[in-house]
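A protein chain is absent from this complex, but the other protein chains hold their places.
And now, chain A:
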Amino acid sequence: MPPNVSLLRVNLMLLGRTANGLYWMNRYIERAENMARLVDAGLRMALTRTEDASGEWHSVVVSAGSDAAFANRNTEYSAATVTDFLLRDTSNPSSVMSSMETARNNARMVRTALTRETWESINEAWMALKRMLAAPIDDRELPAVLDRIKRETALIRGAFYGTMLRNEIFDFSQLGTYVERADNTARILDVKYYVLLPSISWVGSTMDNYQWESILRSVSAHRSYRWNYEATYRPANIADYLILNGRMPRSLAFCYRFINEHLELLAEDYGQRHACHETAHKTRSLLKAGSIKDIFDSGLHEFLVDFIRDNIRLGDEIAADYSFC
């Protein structure tokens, strides 16, 4: 007879407040990184075409979802005002500095749920960026500063993936990351949807080429695009890539693939499904079955507006279903 081996499994509980903290910690880390990408793309645009730099910086601020707050404090859209606002300004709750501050405060709050490596990577990122963003950024330093932001968030991600147990703590964290990322990609597309419309796709003028490249660059997809599609930019391909391509890590389809996966794992662990599961499943099906032609036919802008609204609702449902507060 085999020996009677009984495993003592501790029934670990997770506080609703901790789940909330993990979710927002990751949303803000993701936000800080996205902000750096956006500024990077804006910088590239401003460097390559100077005729309407102010318009470009304006659209960067709109993509960041911070236009109202920006207009309250600034009158002109320039490299200096926009980068300062998006990277350093602590009155802007979504600036890189504010995001890192919020991420770290959340990390402090949920510290017992994090590995030492994860906590230290966040704490060190916060220390490094606080030092770097203490004074206004010199133009010449901007590329290095943006690189550093991306590097710090990459280190956090590395520590997180490398050391965290794959339990509900991991799931709630990932939900934060992907809900934020989906929101970010959808907003970038929506701000520039008009340059992607088929009506102007007849020929890629130089201007359109820059615009398209800028969209791809703001999600760091300008190189990988060429590995998946033909070398010339085509708006339908770009939209397809960022919305429906399940292999592109910042696409809406990719985000929802993982949102679903983590929600399913939670349902399995807890033995219970909620409203958020329905919402996520619906969006995921839509992205999985959809074609870019259908989306264009029924209106890209309308599609994106609906998507952003549903994505916000999903976040609210997750918070309610798992007793975040």
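The rule is simple: contacts are C-beta pairs under 8 Å (C-beta built on N, C-alpha and C of every residue); 3 or more make two chains touch, one makes a residue touch a chain; residues count from 1.
The working rule: contacts and distances are computed from a predicted model.
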One chain of this complex is not shown here; going by its UniProt record, which of these names is it: "Sugar ABC transporter permease", "Putative circularly permuted ATP-grasp superfamily protein", "MBL fold metallo-hydrolase" or "Gas vesicle protein GvpL/GvpF"?
"Putative circularly permuted ATP-grasp superfamily protein"
Residue touching the undisplayed chain, where the options are A:R111, A:K150, A:H222 or A:R257:
A:R111
Omitted-chain contact residue, chosen from A:E120, A:D208 or A:E264
A:E120
Of A:S78, A:T163, A:N209 or A:S323, the one touching the omitted chain in the full complex
A:S323
Even though one chain is hidden, which residues of chain A still touch it in the full complex?
10, 13-17, 19, 105, 108-109, 111-112, 116, 119-120, 123-124, 127, 168, 172, 266, 270, 272, 322-323, 325
